[in-house]
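One protein chain is absent from this view; the other protein chains keep their places.
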Amino acid sequence: MLENILIFWFKFKMNPFSILGLIIVCVVVLITIFVPFITPFPEHAGKVVDFSNMNQPPNNINYFGTDTLGRDVFSRTMFAYRTSFFLSLVVLLIAVPVGIFFGLLGGYFTGLFENILMRIVDVFLSLPALVLAMVIIGLTEHSMTYIMAAISLLWWPWYSRLVYSITKSIKNEDYIAAAKICGASNFHILFFEILPNCLPSILTKITTDLAFVIMIIAALGFVGLGVQPPIPDLGRMTADGMDLVFDSYWLSLFPGLAILFLVVGFNLLGDGLREAFDLDLR
Amino acid sequence: MNSLLSIESLELSFELYKRNLKVLNEINLKLFKGEKIAVVGESGSGKSVMLRIILGILHDKNALIRGKVFFDSIDLRIQKESYMKNHIRGREISMIFQDPMASLNPVFTIRDQITNVIKLKNKNLKKNEIEDIAFEQLKKVSISDIGRVLDSYPFQLSGGMAQRILIIMALMNNPKIVLADEPSTALDVTLQKQALNLMNELTNEIQSAVLLVTHNLGVVREFAERVYVIYRGTIVEEGLIDDIFNNPQHPYTIALLEAVPRLTGNGLPKFDPNPPDYEKIKKFSHPSLSKYYEKYS
Partner (left out) sequence: MKNILKIENITKEYKIASKKVIALNNISLNVQTGDCLAIVGESGSGKTTLGRLILGLENPTKGNIFYNNKNISIKRSIQDRKDIQVVQQNPLTSLNPKNKISSNISLPLKIHKIVKMKSITEKVIELLNSVGLNKDLINSFPSSLSGGQKQRVAIARAIASNPKIIVLDEPTSALDVLVQAKVLKLLSDIQKKYNLTYLFITHDLGVVRNVSNRVVVLKNGEIVEKGETVEVFQRPKHEYTKNLIRSIPVVSIEEEKIKP
C-alpha cells in the first residue's frame, strides 16, 4: 500500500505546477484552520467599527489596509477564506454522495430507470448554475443555509454524469463479470467493485470543484446575493470596493487576489491529481 | 559484409521510479538484402521496442538510447527527424503493426489512407492515377469488391481484411526493409496463415528484406530463414532455421521449444521449475552462419 502511495507521489511531483498547487492549497487550508491566531484583528470579522481608522492604505499594522468601516482588510480576507471554504465543503458533502448514488444506479441498471434518471440529470445540467442560484436565493433568504441548498441542488448532477459514464464503461469488464459469477449482489458490485474505480475521477473533480463553488459563491456575493454582512465574503468585499477602486484600490484588489490565489491553487492541484492518476509508469 | 541493416551495440534503458530499467543490452543484429529474419522472444524481451528505435519512433522522455543503427551505411540514430520522415519511414523502411484495427485511422476511409501512402512517393499524382494504383494493389489480395472496400471505414472491415490492407500499404512503395511487429498475433489461425503467405509473396516480388518480431515459434519456422533468440534484452542465440529448431543450443531456446504444446500430443509442455539465469549464459552463434554470410560478402 505504502509503495503505491510513494509511486503516486513520484508521478505527482513530476509536474512542478502540481507541487505549486499543492502548496497553495495547503496554505489556504492552514489559514482556514488557524485564522483566529494568525490575524492581528480577528474581531474585525464581526460587528466592529472603527471610524477613526477608516480607509487607510496598506501599512505596517493593516497589511491590506482598512475598509470604509475601519476594519482590517487582511483579517477579513483571511476569515472570508474560512467562509468560502466552509460553504463549498458543505455543498460538496451533500452534492457528491447524492450524485454518486444516482450515477451508479443510472449507469448499471439499463432501461426505463436509466432513461428517466439521466433525463432529469440532463435538465439540471442544462440550467446555468449561477443564474438559477440567484433566482432561488432571490426568492428565499440570503442565509448560508439557502445558499448551500441552492448550489447543492444544482451541483449533484455533475457527479451523476461523471459516475454514470465511468459505470457504463466498466460494467462490462471482466472483473465485474467475475464478481457476478461469484454470486455477488448488485449492491456489492455497485459499491465495492464499481465505485472504487470511480474514486480517482471523483477526487480530482472535488478538488477543482471546491474552487468552482467558491467562485460561484463569490459571484453571488458580488451581486449582493451572498452571505449577509458582517460575515466576511470575498465576493462581497470585492464588490463593495468597486466604487472606490480608483482611490482605495486595496478594498477590491486583495479580496480579488485572494480568490485568484485560491482558484489557481485548486485548479493546479486538480490537474496534477488527474495527471498522476492517468500516468502509467509501465 | 554488406548488410542492409546493421544494429551495433544498441542499448536502451528507462529512468523509472527508484530504478533504472535496462531493456536492451548491447544488441548486435544484421539484415541482408532480400533476407527474411525473425527475432523471437517473450513479452518484455525488448523486441518490439527495438523496431521502434530503428524507425526513430520511440517517444519517451525517460528513454536513454546508445549504439548505432546503420541502414546502407547511414547511422539512422543521428539523422534529423525530417530525414527520417521524408526518406525512411514508409519509403525505405516500412512497418506492419500488430493490431490492424489500431493501426488504421478510424475516421478516414481506406481510400484516404492508401492515398496518403501513395503520395509519400509521388506527391504530384492526379486523383485518377492514384485510384488506378490503389486498385492494382488491392487486386493482389484477391479482394472481390475493391470499390466497396476503398469506400469503407476500418470498422466496416474484418480483422483479416484490415491486416491484408496494412500489408499492402507497407509494401506499396517498394521498401528495402519491412519491419513486422507480431503481424499475425491478433488474427485467427487460418487468417494468420493467409497474412503470412501474402507477406511472403509480396516481399519476394520486390526483393524486400523482412525483420519479423514475434513470440510464436511456429510462425518463425514457417516464415524466416535466420533467427535471433532474445531474452530480456539480450540476444542469446543466433542461427539458421534448421539449426535453431533441430539443434538448439542455448538453454533458453531449448526451454522455449519444449514449452510449445505439440500437435503430436506429447502431453503437457515441459518446463524447468528452477531455470538458470539465462542472461548469464553465453550467447551461442551456430557455426553454419559463417558459410551463410559468405553469400553476402
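Going in written order, the chains are labelled A and B, and every chain counts its residues from 1.
The rule is simple: a residue touches a chain if its C-beta (ideal position, glycine included) is under 8 Å from a C-beta of that chain, and two chains touch if they have at least 3 such contacts.
Please read these numbers as outputs of a predicted model, since none were measured by experiment.
Within the complete assembly, B:270 is the residue of B:68, B:148 or B:270 that touches the hidden chain. Although one chain is not drawn, the whole complex shows that of A:61, A:177, A:203 or A:242 it is A:177 that touches it.
Residues 1, 3-4, 173-175, 177-184, 188, 192-193, 196-197, 199 of chain A touch the missing chain (whole complex, contact as defined above).
Counting the whole complex, the residues of chain B in touch with the unshown chain are 42-43, 159, 188-193, 196, 215-219, 221-222, 245, 255-271.
Just so it is clear, only the chains that are shown with their structure count from here on.
Work out the mean CA point of chain A and of chain B, and you get 52 Å between them.
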